[in-house]
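Heads up, the thing below is written out as C-alpha cells.
Omission of a single protein chain aside, the complex is shown with its protein chains in their original locations.
Each chain gets a letter, A, B and C, in the order it is written, and its residues are counted from 1.
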Amino acid sequence: MPLAAWVILAAALFSIGLYGVTSRRGAIGILLSVELMANAVNLLFISFGRYRGDHLGQVFTLFAVALTVAEVVIGLALVILLHRVRRSDVRVDEVKELHG
Amino acid sequence: MSLPIELALVALFTPAAMAVILALVPPLRRTGRPAAWLSVLAASISLGASVWLFADQLGHPSRDLLESVRWLPHAGAAMANVGLRIDGISAGMTLVVTLVAFCVQVFSLDYMRSEPAADLGRYFTYHSFFIFSMLLLVLAPNLLQLFFGWELVGLTSYLLIGFYFKKPSAAKAAVKAFWVTKLADTGLLLALVVLYTHTGGFEWTSHPGAEVATIITLLLFVAVMGKSAQFPLHVWLPDAMEGPTPVSALLHAATMVAAGVYLIVRTNPLFAQAEFTREVMVWIGSFTAVFAAVIACVQTDIKKVLAYSTCSQLGYMVAALGAGSVMGGYFHLTTHAFFKALLFLAAGSVIHAVHSNEMSDMGGLWKRMKLTTIVFVIGSVSLAGIPGLAGFFSKDLILEGMLESGHTVPWLMLLGAAFLTAFYMGRVLFTAFFGELSEKAKHAHEGGWEMQLPLVLLAIPALGAGYFASRFAGMWHLEYELHLNLEAGAASGLAILGFAVAYVMYGRGAPVATPAILRPIAKLAASGVLDRFYEGLYRVLGLKLAGAVGFFDRYVVDGLMNLSGYLALTAGQKLRRLQSGNVRDYVFVVAFAIFALSAFGILR
Amino acid sequence: MTLSELSPLSLPLLVLGAALIVLLADIALPKNGGRHLGLFMAAAFAAIFGASFFLDSSGRVFDGVWVGGDFTLFFDRVFLLAGTLACLGSLDHVARHMPGRQGEYYLLLAASVLGMMLLPGARDLILLVVCFELMGMPLYLLAGWAKTDDTRGRGKNAAEAALKFYLVGAVSSVFLLLGLALVVGMSGTTSIEALGHMRHSALFDLGLLTLFGGMGFKIGVVPFHMWVPDTYEGAPTPFVAFLSVAPKAAGFAALTVVFLAGFHVPSGSFMPLMLLLAATTMIVGNLFALRQESAKRLLAYSGITQVGYMLLAFATGTRLGTAMLLFYLLGYTVTNIGAFMVIEATASGDQGEDRVSDFDGLYARSPALALAMLLFLLSLAGIPFVVGFWAKLYVFIAAWEAGHGVLVFLGAVLAVVALFYYMRIARAMYMNEPKDTSPIKTPFGVKLAIAICLAGVVGMGAYPAPFLEQAMLASRSLFG
Partner (left out) sequence: MIDRIAFGVVALLLLLSALRVVTSKNLVHSVLWLGLTLVTTAGAYLLLSAPFIASIQILLYTGGVITLMLFGVMLTRRGEDIAIPNESSEGGRALILSLATFGLFTGAVLKTPLPQEAPPFTGSTAELGREILGPNLMAFEVLSVLLLAAMVGAIVIARRRDPGSQRPSLGLRIEAEAKSQEGKS
C-alpha cells in the first residue's frame, strides 16, 4: 500500500470538510465540518508516522486531538451564547450585525 | 559652548518656551492681548539674538560652527546627531526668519485686534511655535533634524491656514495644503532612507555616488516641489490664502515656502553630484516661473496675485539652483523674503482698511493710505527688478547664471516671466492704489502704529539689501560682483516695459500725475494706436491665454489631485461591501487564500 | 530535573503562579471581590515585568525544546506590558459590565499571556502549536465576555464578534495543523532548529505555505483579516486593546521563529509572496479605513495596515529587519493600547457608541484625553517626535537595504493616505462642537494605562536608542 494512497485519502476527507465549512449555514454544521478536516489531518499524521516507522505522528495526533476537543468545547459554548442572545437557530449568515 | 551657539540657542528656544507656556497654560493663552505681547517679546528676543549672531558671523565670514550631541546610537556608532550648524547660510536665514516673523507678529497685534481673546492667544501660540520649528529646520546640522523642522513647519502651516476653521473654505484649504505638502514630504522621508542605507548617516556632505545622489536629490526635490509650490504641486498655495493675511506674509511668502529652496541650498553638496536632477530643476523652475506669472495676470483677488507671484519667484530660485547659481538662488530667497513679506503686509493693511480682498473694491487708496502705497510701490518695484532695488540684484544674478550655464530657453522663459511680473504688479498698483476712489475705499485709513512699523522695517531691506550682496557672498564662500551688461539691461528693460503696459491698460484716468518715465508711452497711448494693439494683444494673449492656463490649473492639475482623493474615498466606500458581515464569506476567503498561496508557491 | 534547571522559565512560571492564585482566590473570595483580582493581576504583571530585569532567563530547558534568551525576553516584556495595561484598563469595565465573571476574565487573560510568553522560546513544533492555541483559545472566550443580558444589545454583538473570531480561527487552526502534518511528515522531526536542513519537495512547500496561512490569521494579514474589524467592534473595548497588539506580536514571534530561525526562508523563494501580502495588506487596510464610522473599526483597519509594515520588516528576513520588526511591535503596542483606552474612556459603553462622531469636541470636554489621543494617532501615522516615526523609518531603512525599494515607496505614500483617517478623529476632537459638553470621568485604571502608554509613545519618540538596542540584541540572539 503506497503512502500516497493514504495521503490522497486524507486530502479527500479534508476537501469534503472544506466543502462543508464553506457551504453550511448553521454554526454547528460548520463545526462538524471542521471536525472532519481535523480528522483528516490526524489521519495524515498517523500515515506519515507509520511509513517512517516512528512515534512522532502518533504523539502529534494525541496533542491535536486534545486541542481539537478543547476547541469544540469553546465553539459550542459560543454557539450557545449566541443562541441565547439572539434567541434563534444560529445560522451564521444571518449573524451579520457587524459588517462594513 | 561658544557665543554664536549660545545666541542660536536663545533664538531657537525663547519662542519654543513661549509656545509651550502658552499651550500648557490655557488661562494665560485665553487672555488674548497679554499673551500676544508675550509672544512678541519672545520674537523680539529671538530677533535680537539673530541680529547679534549675524553681526558676529559677518565678522568671521568663513566660520563654520557645528555643535551637536549624539542622539541615536546605532550598533555602536552614532546614527544621528542633533545640534546646531552655524555658518553664513544658516545665520543669514535665521535673521531673515526672525526679522520677518517679528514684523508679522507686531503687525498682527493690530490686524487681529477684533478676534476673540482666546483665538488671539491661539494665533500667537502658533506663531511662536512656528519660529521654533523654522529655526530648527534652518539650524539643522543634518537631514534628519531638518526633516523634523520640516514636518513641524508643515503642521504649523496647517494650523494657521485653518485658523478660521469654522469657515468651510479655510478648513478645506488647510486640509488641501496639508495633503499636498505631506504627500511631497514622502520624498524627503524616502531620501532619508536612501541616504542612510547608502552612507550610514544623514549628512548632506556625504558622497554616495552619482547614481544614488541622483535618486536622493530627486526625492528631495519632490519634497521641495511640495513645500516651495512648484508645478504641479503648487495647487495648495493659492488656496492657503484663506489664512489670515499676516500668516500668508510669514509662511506662504517669506519663510516656510522658501524652506524648500533652503533645503536645496543646504544640501547643495548632494545636488552638485546630481546633474540630472539639476536639469529637471531648471526646467520645472522656469516653467513654474512663467506659468504662475501668467495666472497672476488675471487674478482679481490681491492676495491671489501675490500668491501666484510667490510661486513664480520660487520658480526663479529653483531654476537658479538647478543652473548651479547657489548665490543667485539663495540671494533671491533672501531679498524675496523681504519684499514679498512687505507686499503681503501692505496688502493686509489695505484689506484691513477696505474689508475686501477684491481689487475691484479698492482703488485710489493713495489718497487715503500714503504710507501703505509708498511701501507697496517699493515692494512692487523691487519684485519687478527695477534697477537699484533689492530684487534687481538677485534676479539679475539668476538670469546671468542661467545664461552662463547655457540654458538659453529657460533664460528666455525667465525673461518673459520678468516682464509678466512687472505687468501684474503694475496692474495691482494701478487698480488698487491709483485710479478712482472706490466706494469701499472711501473710509479707508491707515492702521495703528503696530501695522505701520513693520511696513517701514521691511521696506528698508527691500530697498537696500542688494547693496550688501558682495558681503553676503563672502559669507557663503562665493564671489559676487555686479555686471551691468546687456542681459541685465534686457531684464530691466522688460520690467519697465511691463509696468508701462500695465499703466496703459489700467492706469488711464489716474488722477495722480503720470510718472515722468511713463509719459512718452502715455502720449503714444493717447494716440490710440497702441491702445488697439494692446487691446488685441491683451484679448488674445492676456485673457485667452491666461484664462486657458488658469483653466488648466484649476480644473486639470487641481482637478486631478481632487479626483485621486475622491477615487480613493469611493473605492474605500465600495470596498466596504466586501466586508459583508457573513462569517462564511470570511472563512471562504481564508481557505481560498491559502489555496491560492499554495498553488502559487508550488506551481511557480 | 531540579527546580533550578527551570530558571529560564521563571517569568512564565511566575505568570502561571499568579493565574492560579487568581483562580483559587476567585473561588474563595466573596462575589464582590472580583475587582481586587484585577488589581492583583495588574500588579502581578507589572511586578513580573520588573522582575524580568533582575532574573536571568536565558538557557535551554527540556533538552532544548524551549530556549530562553534576549529574543524571548524582549517579547515577554512586550506581553507583560500589554497584560498590565489590559488589566488596568479592564478594571472598571469588567466590574461594571460583568461583575460576576471578573476572576475568570483575568484568569483567561493570564492564560493567554502565558501562551504568548512561551511562544518565542519554543523550538519544537508540538510545543509551538500548543502554546499558539493556549494563546488563542482564551481570546475567543474573552471576545464574547460581555454581559449577555445587557439591555442595549451590546452582549449580542459581543457574541457575534466572538463567534466570527472563533469560526475563522478554528478553520485557520485546522490549516495550521495540516501544514504541520505535512512539514513534520515530510521531515520526520519536530525540532525547529533541525528543519532548516530539510530538502524541499512539493508537499513540504505546501505544508509551509499552509502553515503560514494558519498563522497569518492571528496577525490579521490580508486576506486573513476579515474577522478583525467585526471582532474589534463587537468585543469589550479594553480587551480589544489587548487583542489588537499582543496576539499580533505573538503571531510574529511564532512566524519569526518558524520561518527565519527554522526554515531560513529568506534564502528560499517565499519572500515574493510575503512582499505581495505586505503590499496588499497595506493597501487594503488603508482603503477600508477611509470611510469607517466606528472608531473601533477604523483602528481595526489601521491595525491591519500596520501589519503590512510589520510584514515588510519580516519579509526582509535579515537580522536588521527582524530587529526593526521587534521595535515596531513594541512601539505599536504602547500606541495602539493607548488609542483603544482613549476610546474606552470617551466613546465606549456608557459614553457613546464608538462612533468617530463621539469624539466631537473632546478637546473641550477633556483636553488631556484629546492630547493623548492626538499623540497616539500621530504615532500611528508615523509623524516625528513620537515612537511611530522611528518604527516606520527603521522598517523602511531595513527594507531598502534588503532591496525592497518599491515597497518602501508604497509604504511611505500609504502612510500619507493613512493620515487622512487619523486626522478625521483629530479634527473631530479639536474642531467640532461637542454634542454633550459634560466633562468625562475616566476611571483610574484607564487613566493610568493611558498615562503609561503616553509615556512610552513620547519617551520612545524622544529617545528610542535603548529600546532599539534591546531589539537588536533580541534579533541577534535569534540569528546567532
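The definition used in the following text is that a contact is a pair of C-beta atoms (placed from the backbone, for glycine too) under 8 Å apart; a residue touches a chain by one contact, two chains touch by 3 or more.
Everything numeric in this text was worked out from a predicted model, so none of it was measured.
Visitor: Considering the full assembly, with which of the depicted chains is the omitted chain in contact?
Guide: Checking the complete complex, the chain left out touches A, B, C.
Visitor: Just name the one of C:F62, C:F385, C:F409 or C:F479 that touches the chain not displayed here.
Guide: C:F62
Visitor: For subunit B, which residues reach the chain that was dropped from this view?
Guide: So the residues of subunit B touching the unseen chain are 584, 588, 591-592, 595, 598-599, 602.
Visitor: What subunit C residues would touch the chain not displayed?
Guide: Interface residues of subunit C facing the absent chain: 16, 23, 31-32, 34, 61-63, 65-66, 98-102, 104, 107-108, 111-112, 114-115, 118, 124, 126-127, 130-131, 133-134, 137-138, 141-142, 144-145, 147-149, 151-153, 186, 201-206.
Visitor: Spell out the interface residues on subunit A facing the chain that's missing from view.
Guide: 1-9, 11-26, 28-29, 31-33, 35-36, 39, 42-43, 46-47, 49-59, 61-63, 65-74, 76-81, 83-84, 88-91, 93
Just so we're on the same page, only the chains that are shown with their structure count from here on.
Visitor: Edges wherever two chains touch, nodes for the chains themselves; is that graph a line, a ring, a star, complete, or other here?
Guide: Shape = complete; every chain linked to every other.
Visitor: Can you compute the centre-to-centre distance for subunit A and subunit B, using the mean CA position of each chain? Integer Å is fine.
Guide: 65
Visitor: Using CA atom averages as chain centres, what separation in Å is found between subunit B and subunit C?
Guide: So the centroids are 44 Å from each other.
Visitor: Where the centres are mean C-alpha positions, what is the separation of subunit A from subunit C, in Å?
Guide: Going by mean C-alpha positions, subunit A sits 26 Å from subunit C.
Visitor: Can you tell me which residues of subunit B touch two or more of the remaining chains?
Guide: 576, 579, 581, 583, 587, 591
Visitor: Give the residues of subunit A that touch two or more other chains, as numbers and ranges in rising order.
Guide: 21, 30, 92, 95-100
Visitor: Can you list the subunit C residues touching subunit A in their complex?
Guide: Against subunit A, the touching part of subunit C is residues 126, 129-130, 133, 137, 140-141, 144, 148, 155-157, 159-164, 166-167, 170-171, 173-174, 177-178, 180-182, 184-186, 188-190, 203, 229-231, 233-234, 292, 297.
Visitor: Could you pull out which subunit C residues touch subunit B in their complex?
Guide: Where subunit C meets subunit B, its residues are 163-164, 167-168, 171-172, 175, 202, 205-206, 208-210, 212-214, 217, 223-224, 226-227, 229-230, 269-270, 273, 284, 287-292, 367, 383-385, 393, 396-397, 400-401, 408-409, 412-413, 415-417, 419-420, 423, 431, 463-465, 468-469, 472.
Visitor: Please give the residue numbers of subunit B that touch subunit C in the complex, ascending.
Guide: 26, 71-75, 147-148, 151-152, 162, 165, 171, 175, 178-179, 182-183, 185-186, 189-190, 192-194, 196-197, 568-569, 571-573, 575-576, 579, 581, 583, 585-587, 589-594, 597-598, 600-602, 604
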